[in-house]
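The complex appears here minus one protein chain, its other protein chains still in place.
Let's look at chain A:
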Amino acid sequence: MLAADAALLGFARALRAAGVDASAERVHAFLNAVDALGPGMRTDVYWAGRLTLCGDRDDLERYERVFAACFGGARRARRAVTATPAPRLRLVAPEAGTGGRSEGPDDAPAPPVAAFASSAEVLRHRDVSDLRPAEREQVRRLLAAFALRGETRRSARRRPDRHGAVDPHRTVRELLRHGGEPALLRRHARTERPRRVVMLIDVSGSMAPYADALLRFAHAAARGSRTEVFTIGTRLTRVTREMAHRDPDLAMTAVAAAVPDWRGGTRLGELLRAFLDRWGQRGMARGAIVVVLSDGWERGDPELLGTQMRRLHRLAHRVIWANPRKARPGYAPLAAGMAAALPSVDAFVEGHSLAALERLAAVVRGAGDA
């Protein structure tokens, strides 16, 4: 039995290496489950593991792969488990956004910045794609201070208030406290809650100079509980969980590990459809503020993007498109994707500098029209 347990533990370890969050508690449940099913067949082990070790639909695919690798042809696990995690592109994000042609020859160590406040003011309006490393560092610190709250809406919860409907609960309790003597009427009113904010961040090649800054902006914004973050490129990746790290650098590293398609092409239409099919239509986009951060360069069919944007527009409360290229002099939304998307966009803003991101935050909050 011990050898079998060791094999199962090895399997769990291989799963962890492949990215499934198989914690000790889950593994314990897995062993219990196998035990409850008795020394059974391969399918029993398969299902016991799938039921206890996976916690998400995304885990299932990885689970299949690792299970096939571990228990593949053999009837039962005997041989030493060799983990074969999927080959995955790993990039460290903090560097990901900084490299590239956009940096000029003045790349050398910048002079120490003396007057922080005034330089911050200048920095606010600089395009983040042509910053020097030292300035970039400062921008990162400023970005970390951002907060993004959605516009508010009335929620189903009520709280005590001086005006509003009579709260029978508290009124009767008050009555009870006074031995049944008629007392003051207590009232309650509906509370207001911020709407959910969903951010879709383009990490394709054409957005590379901005990706780091935008992801950091998203990290600062995602500190509120009701923000969801996705990256789009050649695939759609949900990075809300990776964004949960408190430390921006740790979060960026986690995001870099999770996103397989840095600097690839863009299939906006297709990925938007994937987002709406899997998350948006089920409720994530309903009544939410959806922010698309992209330059609108679409490799696929612009018609598809147009259709999906109309669908998104029907579901969401507001659709905001932030395009860092919009700030370039003489910009016109000529990229086919951008032109197809614009009719379904409520607010079209810039996103190239700190000041522009501040403005974006204001638009999301519902203050200021664009």
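Everything that follows uses one rule, which is that contacts are C-beta pairs under 8 Å (C-beta built on N, C-alpha and C of every residue); 3 or more make two chains touch, one makes a residue touch a chain; residues count from 1.
In the analysis below, contacts and distances are computed from a predicted model.
Per UniProt, the protein behind the absent chain is "MoxR family ATPase"; the candidates were "Acetolactate synthase small subunit", "Phospholipid-binding lipoprotein MlaA", "MoxR family ATPase" or "Cytochrome c-type protein". Of the candidate positions A:4, A:17, A:37 or A:327, contact with the hidden chain is made by A:37.
Only one of A:172, A:250 or A:367 touches the absent chain when the whole complex is considered: A:172.
Contacts to the hidden chain, counted on chain A, fall at residues 21, 23, 25-26, 29, 32-33, 36-38, 43-44, 47-48, 50-52, 54-57, 60, 155-157, 168-169, 172-173, 175-176, 179-180, 225, 240-241, 277-279, 281-284, 286, 311.
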